[in-house]
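Up next is subunit A:
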Amino acid sequence: MRESKILSIVQDFEQGKISRRELGKRFAVLGAGASVASLAVATGSATLGARLVAAQSASEKGYLTCNNEQQATYIQNFNPLGPAGGSIRWLSQFGIYEQLFVWNALTNTATPWLATSWGFNADSSVLTFKLREGITWNDGEAFNADDVVYTWKLLQSNDSLAGNGGRTALQNIDDIVKVDDYTVQFLFHTINTTSVYEVGGQVIVPEHIWSTVDDPVTFTNETPVGTGAWMLDRFEAQIYELKANENYWQEGRPYIPGLRMPAFPSNDSIYLAWLNGEVDWGGNFIPDIDNVYVAKDPDHFGYFFPSTGAVVALYMNHEVAPFDDPNVRKAVSMALDRDQIVNIAMYDYTHPADTTGLSDAFDSVKDEEAKNAGWTTRNVDEANRLLDEAGLTKDGDWRVGPDGNKMSYELNVVSGWSDWVQSCELMAGHLKEVGIEAVVTPYDYTPWFERLSLGNFTMTIGWGFQGPTQLNHFRSLMSERSYYPIGDNRAGENWIRSKDADVDALIDQAMAVSDTEEQNAIFAQMQKRFAELAPCAPLFPGPMWGQFNTQRFEGFPNKDDQYSELSPWQAILAIILNTVYPAGSQPDGWAPAAPEGEGNVPMEADPYTSSATPAA
Partner candidate 1 sequence: MSSSLNTTLSNAQTEAAATSPEGPKNQPVRKAKRASGVVGLLLQNRKASIGAFIVVFYVLVAAIGPYLVPYDPTEIVARRHMPPSWEHWFGTDGYGKDVLSQTVVGARSSLATGFIVGAIVTVIGILIGMTAGYMRGRVDDFLSTVINIVLIIPGLPLLIVLAAFLPAGFWSIIFVLSVTGWAWGARVLRSQTMSLREKDFVASAVTVGEGKLRIMLREILPNMMSIVVAGFFGAVNYAIGAQAGLEFLGLGNPSNISWGNNLYWAQNNSAMLVGAWWTLIPSGLSIALVAFGFSMINYAIDEVTNPRLRSQRQTAQILKGQPAKVRKSRATPVLMEGTEG
Partner candidate 2 sequence: MSEQRDLVLDVQHLTKHFPMGGMRDARKVHAVEDVTFSIPRTEIVTLVGESGSGKSTTARLISRLIEPTSGEVIYNGTDVLKSQPRGASLDYRGDVQMVFQDPFGSLNPAHTIGYHIERPLLIHKKVSGRKELRERVLDLLNTVGLGPAEETAEKFPYELSGGQRQRVGFARALSVEPKVILADEPVSMLDVSIRVGVLNLMKRLADDSGLSFLYITHDIASARYISDHTNVMYAGRMVEGAPSDELVHEPAHPYTRLLLSAVPNPHAGLRTQETVARGEIPSLIDPPPGCPFAARCPHVMPVCREVMPNAVTIAPNHWVRCHLYGDGGVSPLPTAANSVG
């Protein structure tokens, strides 16, 4: 009976017969038990009703449901520059705010976006960007060079603003100057041509809004004004929705009216949503995806996991004997059965790494000789031979290390990172076969990372370092530039304490040339050096997770149309979301979003720099 009373009270309220305060009172009269009592009776139908309503309204709006953040509730924060580690709503970057160009790792190309063309001058000291004309912020203001300069100055003057990569480039940049309304120049004090990717990837915020903000670090930017295809529609703790920007500068795009981002707090909840067909696009690790997901609706459910992510590797501390010996490292690497690791821990979503330690993103530029050095293929005999040769002879089942003790080491891993833990368990088994004991030791992330930074470890599994170019890879694993002695916790990348003068010389060369061909030739040299020294034992390139559901929307990148990765957390989401269309209504002449522009071309700086005046 109570629920009918509730219903009538609620109706009264809705019809304006009673005030909110009165409403509260009447509920109180019904007593705390009201909700409980009505629960049993009302719900059967009510839930179903609510669900129907939900399905209806979602389809009425025609919004695409996607998932990226694992959250139970959202905080309304659309500050795309916020500090590292903070909670910024996904799609602030790349969806609402945009970049100068979009890097597509799969095709190894930079798609012009807010900029049409860019390039270095002859001595690589000035990087010039030509901006696209006719773009407006979604509040109607025009976008121009002032916004770009303002954004960069903002980053430069606020150390705790992370931006999205731009901060790294700032280390080499002296000044950012506006040349004219659609030309911006970045003046370098340290030559590093690979910075172009960091500069091009930085999202730009509007000067006319941000110049009024007191503290850009804690600014939550609740109603974001961007140049992107999406604008805020609705924000609730459990969901937020974005609607298409009707005045978007890419005419006709996007093809879909909006996006909904329900909060999925756990893996299980997102899995169930996938299986129920509630999600259209996302990037989740789903175990055994062919059986678990695709099999439920093979016509519409699909995934695309290109192996273009950073390479996961087994790292050995070069300052702990005997791992200072490249042959020992190679032997360890050869002991590993990568096929099994990939099969068991990674569900065959990827494949064993090669001897360059680079992912598939660089397949086209890999040196044949470097990539076939052979020490990432299982070869127990050769491993044993190399270990014997290094003087690590067996005493019973186990080998004896240079210190005279049994070769037994902790194999560090982050607790809870189950694919890594599983990989480590398997590797421990493989190493046992060559007489090395690896004791899998999980640490919480912080202590694990602390150990790595300090060099306080012997063996660990870890991620690789990847960027638009191969530079990061070699810089992190082979260069004195990233080297810190054991005990210095600044070694955020070069955990293994490795350095090679040859590689450093090559890095200098690579950073000075802006021609891609030329650069790649230098990187090939480094690959050879990597194959020779085996600084680590690369295991497998990381798959870039991405699933789609074509019941409602089509046009996602997939195995047959690999126009980009499918992962939703990268800049390429700007391409994907401007490419997908409602199922069954493919636009005429449909093609992946690719705004016009010349892209990377040499740009002479001199005519501009002389007349350049620093922007405010």
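The definition used in the following text is that contacts are C-beta pairs under 8 Å (C-beta built on N, C-alpha and C of every residue); 3 or more make two chains touch, one makes a residue touch a chain; residues count from 1.
These made the cut because all candidates are chains of the complex that A comes from, given by their letters.
Computed from a predicted model, the values in this text were never measured in an experiment.
The candidate touching subunit A in this complex, chosen from 1 or 2, is 1.
Put simply, subunit A touches candidate 1 in their complex at residues 267-268, 271-272, 275, 286-288, 291-292, 340, 344-345, 415-416, 418, 421-422, 425, 429, 440, 442-444, 447.
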